[in-house]
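Okay, structure first, notes after.
Note that this complex is displayed minus one protein chain, with the remaining chains in position.
This part shows chain A:
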Amino acid sequence: MEAVSACPSFSARDYKSDVKPVWCPGCGDYSVLSSITKAMAELSVPPENVALVSGIGCSSRIPAYTNVFGFHGVHGRALPIATGLKISRPELTVIASGGDGDGFSIGGNHFMHACRRNVDMTYIVMDNEVYGMTKGQASPTTAPDWEKSKLTPEGTGINPFRPLVIALASGANFIARSFSGDPNHSARMIAEAIRHPGFSFVQILSPCVTFRPEQRDWKAGIRQAPVDATTDAARAARRLMTDDGFNIGVLFRGDRKPFQPSMKARVESVRDLEKEFRI
């Protein structure tokens, strides 16, 4: 009698490539990369069955640094690429990733509609409240009085975007926040997000040491969310509206059915469709 073979097991290293990141030394995104690979190893999903899709920006360079199937697309469009891929290949584990500018500004419309559509995939946003690749401009999550950008020398004067609130209002099925300075926590959040059916959104605060060196102090402000994740959207809304942005953990778990059209053929061939044209 043959032994029952165990599930293949993988280590975080199996998900890493040999390409050297373009990121600055000390960038939070190194930790996020490490957390993604750890989460993959925990889920033990074969690298060839994972797709990591991104847009444009510092953090969007991440697919090439992994050993899974990657797609580095155009600015702001990671979610539609991931959506098309996941709907047409539902058996794959699909992750979209990128930064706050990519996801909440140029890609903001897709963010809302991806939450709403609730396709079973995970969206990881490495949020550093700045456009790093273009050398330091205010992003949607930047505070209104940040005056270090040449583009908005007197600050933007615009209240920051609240991604978790928008995600909840738009219908995301799982909402979590983590911090790149706690890579084990991030790995746990990512793994939970992937396991949870439907559209899962994980915001990871990931400091930009070059253009926002003051974000090194985030470590001191980060705290575990004082209460457990809620499944009640109204309670989650109240919490997220009063949240100062530094509570980490799973903040909302929904139970909406993921969007996945059936792909079962009902006709044998295209010829069967042609009958409608006959006079």
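Rule of thumb we're sticking to: a residue touches a chain if its C-beta (ideal position, glycine included) is under 8 Å from a C-beta of that chain, and two chains touch if they have at least 3 such contacts; residues count from 1.
Just so we're on the same page, contacts and distances are computed from a predicted model.
A chain of this complex does not appear here, and its UniProt-recorded name among "Fe-S cluster assembly protein SufD", "RsbS, negative regulator of sigma-B", "ABC-2 type transport system ATP-binding protein" or "2-oxoacid:acceptor oxidoreductase subunit alpha" is "2-oxoacid:acceptor oxidoreductase subunit alpha". The hidden chain makes contact, of the residues A:Ile81, A:Ala138, A:Ala236 or A:Val250, with A:Ile81. Shown as candidates are A:Cys58, A:Leu92, A:Val130 or A:Ala172; the residue that touches the absent chain is A:Leu92. Only one residue in the set A:Glu48, A:Glu147 or A:Glu214 touches the chain that does not appear here, and it is A:Glu48.
The set of chain A residues touching the chain not shown comprises 19, 46-51, 53, 61, 63-64, 67-74, 76-77, 79-89, 91-92, 109-110, 112-113, 261-267, 270-274, 277-279.
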